[in-house]
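What you see is the complex with one protein chain gone and the rest in place.
And now, chain A:
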Amino acid sequence: MSLWVDRHRPTSLDRLDYHPDLTHQLKKMSNSSDFPHMLVYGPSGAGKKTRIMAVLKELYGPSVEKLKIDMRTFTTPSNRKIEINIVSSNYHMEITPRFGDNEIPVFSDVGSQDRLVIQELIKEVAQTQQVDSSAKRAFKVVILNEADSLSKDAQHALRRTMEKYMNNLRVILCTNSTSRIIGPIRSRCLLVRVAAPSADEITTVLTKVGIKEDFSIPHEFALKIAEKSNGNLRRALLMLESAKVKQMSFASQIPLTDWENYISETARAIVAEQTPKKLQEIRGRLYELLTHCIAPEIILKTLLFDIVKLVDVTIVPEIIRIAADYEQSMRQGTKPIFHLEAFVAKFMAIYKRFLFELMN
């Protein structure tokens, strides 16, 4: 079975629900004879990939949806094997990084060897001309997902490749933010920003999905989901489906993910008691989160904002400052647990002092 978020994904530009201007531009571009490299960016769940796939369909027609997924093995000069999963059709190829250590996506396990992988793959695509005479386009498309996890090396290699094979290759980079994409690449691409949908837009989509799934959603409930989702449509749809499955009366609370619940529980525990014993208990919970691959930065951030909701406004600035401090030291270190724990300890101390002063 597939999730609603996949099943009701618009597959063509015409079916997109929001950002009509952007859609119009993409459509015009796809139908013109000249198609540039693209750098698509925007927050998670805004619809970047949906638009990219729709553009591909516009470019090549429905046969671009005949996907095959295979594993490619590369051998580095140092004789190590790198395995990369590739999604491809006759007209395009999509490269996605692996889950790396510390949840950071990586294109290859072997440090900066991603340069090699990217170069090899792109060359391979670029050097084989389009054989299919019925193809609408002379070029193929390479999609690089999560492009900001490419090393600087790989990005520079990419820059060169992009120029060299311009005749039969277009690159579409997909990333959350352009900050880690080097300037030369940015200047070679058409920047396409896919903004997060507004609450109204999300509500519309939710209602539409409801109609397709044969049930009606109260407007208030849809609005509530839209608010909770923070402009993340994927999240909104998953919440909706989850609520539907749980037979919620559409008035009760919005379902959250188990790890979010777990963190907010943790936050309450921290605020409730400030002792070394409690700290030890919290450490167990933090470990639990880490082993479930929740990125430490996300744990810290979620925990921080859950705590902020529970404490007095006067100490909030200080808490946020210490959280920032520990986030910074976490990025310099290698063992996130120490820093998360230190943050919790520090907060406990601050909060304890605050309570103490309050009582006197």
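A few notes on this one:
Here is the rule we go by: a residue touches a chain if its C-beta (ideal position, glycine included) is under 8 Å from a C-beta of that chain, and two chains touch if they have at least 3 such contacts; residues count from 1.
Everything that follows uses one rule, which is that contacts and distances are computed from a predicted model.
Per UniProt, the protein behind the absent chain is "AAA+ ATPase domain-containing protein"; the candidates were "BING4 C-terminal domain-containing protein", "Plastid-encoded RNA polymerase subunit alpha", "AAA+ ATPase domain-containing protein" or "dolichyl-diphosphooligosaccharide--protein glycotransferase". Among A:S44, A:Q127, A:S198 or A:S216, only A:S44 touches the chain left out of the display.
Contact with the undisplayed chain is limited, among A:Y60, A:F139, A:F221 or A:Y262, to A:Y262. Screening A:H24, A:K66, A:K81 or A:R186 against the full complex identifies A:K66 as the residue touching the chain left out. Residues of chain A that touch the chain left out of view are 1-3, 5-9, 11, 44-45, 49-50, 53, 62, 65-69, 71, 79, 85, 87, 94, 96-99, 101, 103, 105, 145-146, 176, 212, 232, 234-235, 238-239, 241-242, 245-246, 255, 257-259, 261-262, 264-265, 274-277, 279-280, 283-284, 287-288, 290-295, 298, 325-326, 329, 332-335, 337-339, 341-342, 345-346, 348-349, 352.
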